[in-house]
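One protein chain omitted, others in place.
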Amino acid sequence: MNHKRKKINRIKVIISAGVALLLVLIALFASVIAPNDPYATSASAIRSAPSGEFLFGTDNLGRCVFSRVLYGARTTIAATFILVAISFILGSIIGILSGYYGGILDEIMMRIADIMLAFPQMVVAIAVAGILGGGLSSAMIALGITMWTGFARLARSHTFAIKNCPYVQAAKLAGKSGPAIMMAHILPNIIAPLLTNALTQIGTTMIGISGLSFLGLGVVPPTAEWGSMINESRAYIQIAPWAVLYPAIATIVTIIVFNYLGDCVMEYRDED
Amino acid sequence: MAKQILKRILGLALILLVLSFLVFGIMYLAPGDPAEKRLTSQGVVVTKEILQAERERLGLLRPFIVRYADWLRNVLRGDFGVSFKDDLPVAPKLIKGLKNTCGLALTSLLLALIISFPLGIWSAVKKGKLVDHIVRLFSFIGNSLPNFLISVLLMYLFCIHIKVFPVIADGSIKGLMLPALSLAIPMAGRFTRQVRSELLDQLGEEYVVGMKSRKVKGRFILINNVLRNSLGHILTIIGLQIGTLMGGSVVIENIFRWPGIGKLVMDSITARDYPVIMGFVLIMGTIYVVINLIVDITYRLLDPRSF
Partner (left out) sequence: MDTILRINNLSAGYGDESVINDISFEVEAGKRVCIVGESGSGKSTLLKAIHGFGGVTKTCGSIETPKDILLGIVPQNPGGSFNPIRTYKAQIMEALKSNNIDFKIDEVEKTLQILGLNDAKRALASRPYELSGGMNQRMAIATTMLLEPGILLCDEVTSALDVKTAGMVVEQLLEINKLKGTTILMVTHHLGIASKMADYIGIMKSGRMLEYGPAKEILENPQNEYTKNLLKAVPRLKVS
């Protein structure tokens, strides 16, 4: 019974990981797959309905929506991955250091994390992105300010739990240095929950980045990004609904795939 | 009890102090010169002398810590300064916006609760049945939808195709429905998942078996015991979701042109009207922290063991 469930869970993980990988590959090879230049405007093909030439139709500047969705995938997915990766690395380093050395460093770091956690992420992000002025990098900084805390807390509590284990103590007695122990003995043992957390953060981060872009606080037009595409074309949604619906579907599908993958991996790990 | 609460309130005051410092610090370091911004937005031709005079007048030339203390003292008295845009005090603007935002946020919170509680309970009770699978699917999808997307799709559906609701929220109840729904749907998805998992945890408790063995009616077990015992955790989750709701309402207010604090802050961001942005972050942060303190106290009241 349990064995069977575990097997089903593993299949779920593999399938959703496969689909997620496919999305990443599409984003990576956007320039190869895209039939048209996503930035080429065409006065003769403004807001034309989906057809053989323009699979998803065109927007009000005559740009190919399909190509823009593909390039948008690159912007959104890349920005998300980079942001999650940076938060993951920084947060984990801070968390492991805090957990391993404890004391005053730990106290300071965790107080900072507490303060960051005390404020609503999107409110902080909007204000910070607003002050820094538009641009993808400022949107990423704005979201990252609060995001690292989750990783730091997780890494800290796991480090705390294992730092007195015999093998860590043995390494200490053998005269290994702190950083060496952290790299060789602590990190490998706590990386799994951290990675799972990173995975579950992808969906939320994507919502955050496209939300900021939608508000005009993320990417600067004409760069293709789903949130800003939806924002630009919603004004003429009754004339050219495809210019909104296709990036919308792309956003929804991507978030659902990554959220599902996150859920599956969590469930799979819980089974152990 | 009183001692613990007092300790929490002191901690909260400290956090708010740090927040105010951060807000002021970020504004201080922010690119762009407020004096220049202010002059240009008023249509004054900026020369070096005028600029310097304006800086002097706004007190921008004093040291950082003096400016901070001064600003904080005013804020504590409810004075958030004057807008760079029109020289009017910021506080009344923020309060007016806040009222509208509260209306929207409370409506959507209520909607989310009305949707999610019955669904969460139903799906927990029918665990593994078809209903459970359907509810889980919908709550999963709801949870994955960004609210700006929902609002665009709802607008497309109801305003353009079925023409039941106005596109621009005009302050009427009808105008409130779509923005509230846009905020409520992803929240309802999250709550449903949480209510379900919380109830499942409680349903697995030993006392449920004991009560069943005493032939206590299912209704009593579910409502008076299982639901009652889960309430603390569910409340905590709702408290944390208020933060997401605040961020979401900024987006939604701008889409539907709802005259709330989120609309105000976006207009101010475009105009680099710093006093409004500072007031916004400070007010939202305070509300969020206070709400979560109340949630924390309520949690303790609900579970006498936590003392």
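Couple of notes before you dig in:
Residue numbering begins at 1 within each chain, and the chains themselves are lettered A and B in the order written.
Here is the rule we use: a residue touches a chain if its C-beta (ideal position, glycine included) is under 8 Å from a C-beta of that chain, and two chains touch if they have at least 3 such contacts.
Predicted model only: the values in this text are computed from it and were never measured.
For the chain that is not shown, the touched chains among those present are B, taking the whole complex. The omitted chain makes contact with just one of the residues B:V216, B:L235, B:A271 or B:L293: B:V216.
Within chain B, the residues in touch with the undisplayed chain are 206-207, 209-217, 220, 224-225, 228-229, 303-305.
Following the convention adopted for this analysis, only the chains that are shown with their structure count from here on.
With centres defined as mean CA coordinates, chain B is found 22 Å away from chain A.
Against chain B, the residues of chain A that register as touching in their complex are 114-115, 118-128, 130-133, 203, 207, 210-211, 214-215, 217, 227, 230-231, 234, 237-238, 241, 244-245, 248, 251-252, 255-256, 259-260, 263.
Put simply, chain B touches chain A in their complex at residues 15, 18-19, 22-23, 26-27, 30-31, 140-141, 143-149, 152-153, 155-156, 160, 242-244, 246-248, 250-251, 254-255, 265-266, 269, 274, 277, 280-281, 284-285, 288-289, 292.
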